[in-house]
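The complex appears here minus one protein chain, its other protein chains still in place.
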Amino acid sequence: MTMTSATPAVLDRAADVLAVDGLSVRLGGRDVLRDVGFRIGAGEFVGLIGSNGAGKTTLLKVILGLVAPTAGTVSVCGQPRAARKGLVGYVPQKIQLDPDMPVRARDLVGLGLDGHRFGLPLPGRGKRQQVDEMLRAVDAERFADERVGNLSGGEQQRVMIAHALISSPRLLLLDEPLANLDLRSAQEIIALLARVCAQRGVSVLISAHEMNPLLPVMDSVVYLAGGRAASGTTAEVVRSEVLSELYGHHVDVIRVHGRILVVAGTGDGLDIPAESGAAACSPTSGQSPAAGESVASGYPLGELGEQVGHGQSLSHEPPPEPVPGALPGAQGDPS
Amino acid sequence: MFQPFMMNAWVVATIVAVVAGVVGFFVVMRGSAFVADAVPQGAFAGAAGASLIGVSTLVGLGVFALAGALVIGWLGRRGRHDVATALTLVLMLGLGALFLSFTTQYSSEIFALLFGEILGISSSEILPIAAGAVVCIVAIMAMYRPLLLSSLAPESGAARGVKASRMELLFLLVVAVATSMTLPVVGALLIFSLMIGPPAAARSLTSSPLRAMALSVVIAVALAWVSVAASYQTNWPVGFFVGVGGAVCYAGGRGWSAWSAARRPAAAPA
Partner (left out) sequence: MTWLLHLLFAPGFFSSAPVRLALLTGGVAALVSGAVGAFTVLRGQSYAGHALADISVTGGSGSYLLGISPLLGFAGTGVLAAGVMDMIGIRRPRGRDLATGIVRGAGLGIAALLLYWDTTHTAAAGAAVTILFGSMFTLSPTVVPLVIACGAVALAIVVVLYRPLLLSSVSADLAAARGIRVRAVGLACLLAIALAVSLSALTVGTILSTALLVGPAAIALRITRRPGLATVTAALIGVAVTWVGIVLAYDSFTWPPQHDGWPVSFFVVALTFTGYLLAQLTGRRPDRGRGSARRAAGRPGGQSAREPAPLAAATPGTSAPAGR
């Protein structure tokens, strides 16, 4: 199949931008993904929902071609792994930037265009125009000349989106972009994403552990739990029966004022976390579920490890092992 | 101080400073301070070994610098990066100690290798230094965009085919070459100050990466010239002026940042 850079109307509607079939990935002795399959069509906005450790990042890495599947196939616009590079854009979860780094927003966006090319960087008028246009599209013009390290989380997110989109990919992957944002910024980013990607006919696969902010714009959802996935529209997938089967134990789906809550537990005040976390909620927890925010923090604050996990959830690094008396080893081997 | 015998010193100082500014820009950007510090020190052992077996010092420097860079890269991937660097560094220094103990006259030679002896550069040494400089500068300029991308957003780079580990290795190799050729001039212990002081200052003065690199070079050259002149006048080691001067650059940069941040009105929230 040949790819043209035409608008969605010209593309064959039946041609999938992303086709995942029977994907299994085994890492470090553990089955991270088991027989995952779904499709994304042109211009679709798809949410990849699952809690920490469900395998979202692994799935994204496989699509990017950075991790090889143990079984199954992944094809982007019908192309195999080798030819995939220009077709997929990627917005990582966060980038490490010091405020004193001499890199402006426009520099970072420019790197999205030619950052992979060796050779002397020759300034071109066309490039500057493209960068300006992209910055305008994501509403980042006013801080185009600011150091990226000085920008707020939401502003950095916009720059990273521009960086990924400027090379005109067909599919945009975002790894938990909303994780570090407050609710209002998250909503702005989602609206921006939906708008910009619809304009350019780019399909979006956005991973998150909370699906409520995405409800207004999602066309369909891929729900990951226990290494397996269920895909389809929200109405099809986010139902008690489907999710209970996925999790392997009973799970209730509650809809309140247009928001969705996935609850595990027997209902008598006990906290039984679903597979790994984000979907757990205790009726006595201090968090108000109606706010649509993540309810992952409903854990009893007991051991050191879990306390640290709670304290560190703001920075979104995996919590260290909660084995009392031992060294928390989550940051990699200390030697 | 512009007599013929000093011309070599000026020429070499300038070349060294330009390379330090260019390579140092990325050292600071990537936060590779420790590694860039370790490689030249390891190289010192190579120089000691080279003089032992009668081979050119530069060759010894180069071999050990490259070996050190590779070992650090390899060990760093298997375990903690800073520990790997520290131990590789110390091993090489230990070997240097061993080699030195085998020679008889070593006191002034160690001093020169460690702290620099710019006034004793002979004309025949200029060519290899210049060659090495050209290699480094060309390499950095050719890698500029992928290296920058990989330093800022490694995952995004990886998605575009720029493997972070490959860029790290290439960069370490460039650091190895840069330090081994600059080491005889400023000394193993102080080449590093020339590499990080000026870029640290430059980054405070401008927010554009290309301009920051250019400014690093300018500041490094200025620092080198001042150090050579001062060393000539006082007879004190060049390394002293470079080390202290590098700190002054850094402090100046931070002071400027703090001062201009205090003056700038608060940015509007997103």
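Chains here go by letter, A and B, matching the order in which they are written, and residues are numbered from 1 within each.
Quick note on the criterion: a contact is a pair of C-beta atoms (placed from the backbone, for glycine too) under 8 Å apart; a residue touches a chain by one contact, two chains touch by 3 or more.
All values reported here derive from a predicted model rather than from experimental measurement.
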| item | value |
| --- | --- |
| Candidate in contact with the missing chain, chosen from B:22, B:35 or B:61 | B:35 |
| For chain B, residues in touch with the removed chain | 28, 30-35, 37, 41, 73, 75-83, 85-91, 93-95, 97-98, 100-102, 106-107, 110-111, 114-116, 150-151, 154-155, 158, 163-165, 168, 187, 189-190, 192-193, 196-197, 200, 236-237, 239-247, 250 |
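Here is the rule we use: only the chains that are shown with their structure count from here on.
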| item | value |
| --- | --- |
| Inter-centroid spacing, chain B versus chain A (mean Cα positions, whole Å) | 39 |
| Complex contact set, residues of chain B against chain A | 29, 79-80, 83, 141-146, 148-149, 152-153, 155-162, 202-204, 206-212, 257, 267-270 |
| Complex interface listing, chain A residues touching chain B | 64, 66, 85, 88-92, 95, 97, 100-104, 107-108, 111-112, 114-121, 142-143, 145-148, 150-155, 160, 163-164, 167, 175, 185, 188, 332-335 |
